[in-house]
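Take a look at the structure set out below.
One protein chain omitted, others in place.
Labels run A, B and C following the written order; every chain starts at residue 1.
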Amino acid sequence: MTDAAADATDAYSYLGPAGTFTEAALKQVPDAAGHPWNPVNNVGEALADVTSGRAVAAMIAIENSIEGGVSATQDALATVPGLRIVGEYLVPVNFVLVARPGTTLADVRTVNAHPVAYAQTHGWLERELPGHAHVPSSSNVQAAASLFENDVADAAVAPPGIDAHHPVDVLATGIGDNPNAVTRFVLVSRSRAIPPRTGADKTSLIVELPDDEPGSLLAMLEQFSTRGVNMSLLESRPIGDALGRYRFVVDLDGHIEDERVADALLGLRRFSPNVIFLGSYPRADKQPNEYHSKYDDAVYVEARDWLRGLLSGEPEA
Amino acid sequence: MTDAAADATDAYSYLGPAGTFTEAALKQVPDAAGHPWNPVNNVGEALADVTSGRAVAAMIAIENSIEGGVSATQDALATVPGLRIVGEYLVPVNFVLVARPGTTLADVRTVNAHPVAYAQTHGWLERELPGHAHVPSSSNVQAAASLFENDVADAAVAPPGIDAHHPVDVLATGIGDNPNAVTRFVLVSRSRAIPPRTGADKTSLIVELPDDEPGSLLAMLEQFSTRGVNMSLLESRPIGDALGRYRFVVDLDGHIEDERVADALLGLRRFSPNVIFLGSYPRADKQPNEYHSKYDDAVYVEARDWLRGLLSGEPEA
Amino acid sequence: MTDAAADATDAYSYLGPAGTFTEAALKQVPDAAGHPWNPVNNVGEALADVTSGRAVAAMIAIENSIEGGVSATQDALATVPGLRIVGEYLVPVNFVLVARPGTTLADVRTVNAHPVAYAQTHGWLERELPGHAHVPSSSNVQAAASLFENDVADAAVAPPGIDAHHPVDVLATGIGDNPNAVTRFVLVSRSRAIPPRTGADKTSLIVELPDDEPGSLLAMLEQFSTRGVNMSLLESRPIGDALGRYRFVVDLDGHIEDERVADALLGLRRFSPNVIFLGSYPRADKQPNEYHSKYDDAVYVEARDWLRGLLSGEPEA
Partner (left out) sequence: MTDAAADATDAYSYLGPAGTFTEAALKQVPDAAGHPWNPVNNVGEALADVTSGRAVAAMIAIENSIEGGVSATQDALATVPGLRIVGEYLVPVNFVLVARPGTTLADVRTVNAHPVAYAQTHGWLERELPGHAHVPSSSNVQAAASLFENDVADAAVAPPGIDAHHPVDVLATGIGDNPNAVTRFVLVSRSRAIPPRTGADKTSLIVELPDDEPGSLLAMLEQFSTRGVNMSLLESRPIGDALGRYRFVVDLDGHIEDERVADALLGLRRFSPNVIFLGSYPRADKQPNEYHSKYDDAVYVEARDWLRGLLSGEPEA
């Protein structure tokens, strides 16, 4: 949170500074245009802005196609109450190598890089800068900014477009080891209103299993499979009190207003000692949810009508 | 249906004549006292009395502890529309050997017996009357009655108490091979009113599987197991159009007003191309239904309230 | 068993007399040609001939497309030790109405019929002979034979071809209510040799469940589904000691020498307190067994080789 935005209850918080991939994700949000944007230092600050009311929403990274789930985000969503995911955004992830003006690639001995960025460019760096040293940085943009704060490093791994924010020379572009790398972001708010169903939706949950017995995870998955609900993400995260105790981060295909999803949520709620509904929201990839026609809303409605008829004692039609 | 009772819309039909095990079952029904009782010749006639309105209810055998399910009953319940099971009754099954007065055991060469009764006394008959011949009869009481219609047989296998109806000599008692044999009867009516929940209930269904693929039976059973609903009976019956096509006769522990049973019925209705609800009614053995507390009604209600809260957008309590 | 064949250890037993559907099934067995054939009175006698050595094999009915499983056969296979099914045969089931010479359809008041035959022609008889009486008979052929033993009945329901065995007039043909009705027979022997695998095989089992807990039937079915083994028959039969205790008659697609079937048998044996292998044999319908290629024998062999390599400590290829 920055001081200028402290009172802005319509502000959006994001991992700053300007130029980060998170900012690129926030630029995809039409509603955010024209509002104050709070650059913050980490996920915790972003979510604190939301819970405290300093921001209406925060954009946070939740998964990277190479590195996997962002643990800090997953754990924060599991433990900070009152949060809802209201949107999902994808940002292609690539990197450039930048340096103070006048530096050449041959000069580079030490490289500033956020650990995740370093991991994703490690192949290129090993090949082009054999024997280089790595200095970790707290963000991709900070890696570049540090070049002008001290001379520990000769170059920095940074996002494309960094030269709009800092007077760097770009020594190389496209240095990511995987050209298809992408990071998934979610927009988080306190709003209890659920975004309307679009037919291409995702529902996110945090689920604890009832106990450590063999088969409880299987029983959880059956809650989905018996309703034809596909699970696009399952990640375990330690609850933190002891080794071997986990909660699960789950993404389902579909919206809470889809009958099959609502029914799976009921089953899950009955089954789990703790299930957190993080939200239903449009999928970033806009791929329509696929499911067998036997799980259509109409099938659920017909079954309920049938049961109601039985219970009421009315003759069958 | 007998002519005397033809117009009696408050009559009870049963497999007659007087003295059968079915009559013994009907004697267990307090509501039947004081009403006309129609003895009929087979299950088809009994159910036709009910559907036509000639009887308010019919008592029919549905399962024997030795012989298994009564196919004619199961098939009739699957194909005659509009029937409901409203009660269950158990009758211990034992047999006596009877003959025309003056006959001794040593005189007996040929034995009249309903095929099911013959099967259940076969051990005794082989031991005591080696080399005897068997003449099949259409009912246990008719076996005894035939002794006075022709002299094809020398003795008959009949229910205890038969000497109250026919002037026979009882040559031997307790001739059933299994002293614990019992037959289960159900009282069937057209009433849409479901007997009140007692906590010791049974729910009967006929279910067709969606197709012949591996796993559809498994999927059906999961509808029960994921709700903690125990199944006390599963019998397959041919649909009749081709070898290998079956419907299933299912008894569940519990009442349609039990949340877990209702939810299983919903799942089943969505899953199956054809599911027939035959009724919820008190168990004859009065054993309270057992289930894990995680399937309590309150758990279902709480989950529904939770879902409703999420959908309404209200803050969580 | 007839006296003539008493010592014939190469005889075949079947439900007689000549002219029954069972005989028609036996005629389909090439190996039976030229051997003595023992007509017997019931399944028990047929199997006793096999276990005592009076016959090398017995042909017995096991399922009818209309009436379902033949309980006496299923129970005998579950309780008589040392039997194996070595072949399966299908016989179309249809009926004719026959009478003593000179009788016309208009003369018929009472009909001799085996109860199963009566059930399968009941619609025709009700339509063509309204108000007729039924006298049960112990076999389809005996129904016709009785016409010449007494005059209780005016006509008999009998198999086509009965006029080759008895001097009857055929009053009507094709009187079965379902023209596609078929009965499935099995040939049973004491041989431990398993018929060779043909790719269109069936494997028959009797299985008891470990206990009465919810889910044990589900666990049994998972033994098949996790190996891609299709189940073509599942019938419950009372064990007989108490209501609610069942064993299961199971037919699987495939042969014990199919890896997936063998593996399912292993799983079943470990799971069940009592599993009886009744045999693997060619299917009567000669339909090749279908299964997903992921359950090919080669997949099982490769996995075993892999495991063996791991256990031996050899480097992977």
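Operating definition for what follows: a contact is a pair of C-beta atoms (placed from the backbone, for glycine too) under 8 Å apart; a residue touches a chain by one contact, two chains touch by 3 or more.
If you're wondering where the values come from, they're calculated on a predicted model, not measured in any experiment.
Student: I'd like to know which visible chains would be in contact with the absent chain if the whole complex were considered.
Tutor: Touched by the chain not displayed, across the whole complex: A, C.
Student: Given that one chain is not shown, which residue among C:109, C:127 or C:304 touches it?
Tutor: Looking across C:109, C:127 or C:304, the contact with the absent chain belongs to C:304.
Student: So one chain is hidden, and I want to know which residue out of A:138, A:173 or A:312 touches that hidden chain in the complete assembly.
Tutor: A:138
Student: Can you list where chain C touches the absent chain?
Tutor: Counting over the whole complex, chain C touches the hidden chain at residues 82, 192-194, 210, 219, 222-223, 226, 256-257, 262, 265-267, 269-271, 277, 294-295, 299-300, 302-304, 306-307, 310-311, 313-315.
Student: What does the interface between chain A and the hidden chain look like in terms of residue numbers?
Tutor: 63-69, 71-72, 90, 115, 119, 134-138, 150, 152, 178, 180, 182, 184, 214-215, 217-218, 221-222, 224-225, 228-238, 240-244, 246
Following the convention adopted for this analysis, only the chains that are shown with their structure count from here on.
Student: Line, ring, star, complete or other: which describes how these chains touch one another?
Tutor: line
Student: Mind checking chain A against chain B and telling me if their interface is mostly the same residue numbers on each side, over half, or mostly different?
Tutor: Both copies touch with mostly the same residues.
Student: Which pairing of chains gives the most C-beta pairs in contact?
Tutor: The chain pair with the largest number of C-beta contacts is B-C.
Student: Using the average of all C-alpha atoms in each chain as its centre, how far is it in Å between chain B and chain C?
Tutor: The mean C-alpha positions of chain B and chain C differ by 26 Å.
Student: Indicate the whole-number Å distance between the mean C-alpha point of chain A and the mean C-alpha point of chain B.
Tutor: 58
Student: Multi-chain contacts in chain A: which residues touch at least two other chains?
Tutor: In chain A, no residue touches at least two other chains, as defined above.
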